[in-house]
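Read through the structure below, which is laid out as structure tokens, and then see the notes.
Only one protein chain is missing from this complex, and each of the others stays in its spot.
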Amino acid sequence: MSTFTPQSPDYVERVQESFSRQEALSSLGAELAHVGPGTVEIQFPFDQRWTQQHGFLHAGIVSTVLDSACGYAAFSLMPAEAAVLSVEFKINLLAPARGETFRARGSVIRPGRTITVCGGEAEATAGGKTTTIATMQATIMAIFDRPEVQG
Amino acid sequence: MSTFTPQSPDYVERVQESFSRQEALSSLGAELAHVGPGTVEIQFPFDQRWTQQHGFLHAGIVSTVLDSACGYAAFSLMPAEAAVLSVEFKINLLAPARGETFRARGSVIRPGRTITVCGGEAEATAGGKTTTIATMQATIMAIFDRPEVQG
Amino acid sequence: MSTFTPQSPDYVERVQESFSRQEALSSLGAELAHVGPGTVEIQFPFDQRWTQQHGFLHAGIVSTVLDSACGYAAFSLMPAEAAVLSVEFKINLLAPARGETFRARGSVIRPGRTITVCGGEAEATAGGKTTTIATMQATIMAIFDRPEVQG
Partner (left out) sequence: MSTFTPQSPDYVERVQESFSRQEALSSLGAELAHVGPGTVEIQFPFDQRWTQQHGFLHAGIVSTVLDSACGYAAFSLMPAEAAVLSVEFKINLLAPARGETFRARGSVIRPGRTITVCGGEAEATAGGKTTTIATMQATIMAIFDRPEVQG
């Protein structure tokens, strides 16, 4: 993994502030577990309300948290005036999303002025055993000068 | 669009039954709007609880419904003994997910015994105007003989 | 399909000129079959030299032409001073790439000032029968003011 230098000294606070405005994440009980330069981890619990037909967490819910982890990993390296938007992501589901707790990790693969490419990985922990359940590749964009899109 | 012939005469009921077991979809207020051979539409409302930091629906929530629409489009063409799982999907976010109501449409591009490839499209309707907000390409798998994975 | 209005009146010539500089495409015997506003078709022959281990055209060769079709579909709607680059693409292989002739079609799904999203489809024709062999979703970027990247 490369080491990245944030452009904004208060990148941790900026991620925390934006994260706190994501109602989708608080609705899922998700919490920021780690913020570093170009890497963000989010943990979230199992909740019966977010299951699919077989009783596992829905792949889209795993995507929701992974996309946020990737977006904030990119955001942590952006200048202070940038907002962050996902252009696209691709996720492979590797194992059923069952467990008591889950963790999504987003990491910048290549930062850019406009486009940042990230990789993401989600894990489930059940009975003390941790399994990788999904892997993501995401394209994130820095947005400037669009008043309705901040942070 | 091709026309497909379902292998199971009660494919509509099978989709409805599996859909009804998805707590994630009922938590989002999502409803089956249409089930045809190889095509499924799901509608869902805007809800502040599923928004990201700019006040739009979170891309992952749009993915949740689109992935389900693609999965059930594939499932509608599978034999009665098959269960359905998403292998992977890729989504491009085309426009901010703002609106009063949303609709996700999944369509089979190519059915297969094991692997079915689907395309998906999500629309937002605001003030009577409908905008395409996302497009998905998904790989769905038929699962046989796995007791914990039914429907 | 939407109808798009090109920003540059000589968009056909611009696509042709850029296409003619792609040595990879001429090495594959690929030819521009159609250029419209937001849509481009490229045809190419079967060639034993581009086969994979089962004797089908290699998926990457199909990707090469599909990516170009998507890129030029996007380019056809860009302003005259823009150059075009692929950010990313995702391809599903639907059927073995066997046949005498092949055709790749790229279509703009959503144009944008910086980012344009395209869909692509490749077909094989063998003995008068045409089969869809691949489907692509691609993210294309307009590049400005980078001297080494023109057209």
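As written, the chains take the letters A, B and C, and residue 1 is the first residue of each chain.
Methods note: a contact is a pair of C-beta atoms (placed from the backbone, for glycine too) under 8 Å apart; a residue touches a chain by one contact, two chains touch by 3 or more.
The structure presented is a predicted model; accordingly, all values stated were derived computationally and were not measured.
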From the list A:12, A:33 or A:95, which touches the chain that is not on show? A:95
Missing-partner contacts on chain A, residue numbers: 90, 92, 94-95, 109-110, 117, 119, 132, 135, 137, 139
Which parts of chain C face the unshown chain closely enough to count as touching? 18-19, 21-25, 27, 48-54, 57-61, 63-68, 83, 85-93, 96, 148-151
Contacts of chain B with the absent chain, listed as residue ranges: 87-88, 90, 114-115, 117, 137, 139, 141
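Here, only the chains that are shown with their structure count from here on.
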Centre distance in Å when chain A and chain C are each reduced to the mean of their C-alpha atoms: 32
Based only on mean CA positions, could you tell me how far chain A sits from chain B in angstrom? 22
Between chain B and chain C, what distance separates the C-alpha centroids? Give it in angstrom. 28
Shared-contact residues (touching 2 or more other chains) in chain C: 90, 117, 137, 139
